[in-house]
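Here the complex is missing a single protein chain, while all its other protein chains stay put.
And then chain A:
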Amino acid sequence: MTQLDIEPAKTVDARGAACPGPLMDLIGAIRDVDPGDVVVLLSDSDRSLTDVPEWVEEAGNELRAVEEGDDHHEIYVEKV
């Protein structure tokens, strides 16, 4: 588990998601939260490690932290 000092407003558990994919689930969650809130994405897809940061930059949000794990990754995104 993460030791980070970030309190996410929402957790998106996309582990095992085959379709439409973890990033889609994350974007849906980002729409719902307020600016300043952090959403943490749990994903076991390595593709999320590149997909998510790329979108975060494109959309002008902030990547707060990425915790890579053997079982799954935790990616913290703040809505700007």
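Definition applied: a residue touches a chain if its C-beta (ideal position, glycine included) is under 8 Å from a C-beta of that chain, and two chains touch if they have at least 3 such contacts; residues count from 1.
Convention: contacts and distances are computed from a predicted model.
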Query - Which of "Hypoxanthine oxidase XdhD", "TIGR00366 family protein", "Transglutaminase" or "NAD(P)/FAD-dependent oxidoreductase" matches, in UniProt, the chain that is not displayed - result: "NAD(P)/FAD-dependent oxidoreductase"
**Report entry** Residue among A:L4, A:M24 or A:A65 touching the omitted chain
**Finding:** A:M24
**Report entry** Interface residues of chain A (partner: the chain not displayed)
**Finding:** 10, 14-21, 23-25, 27-28, 31-32, 47, 51, 54-55, 58-60
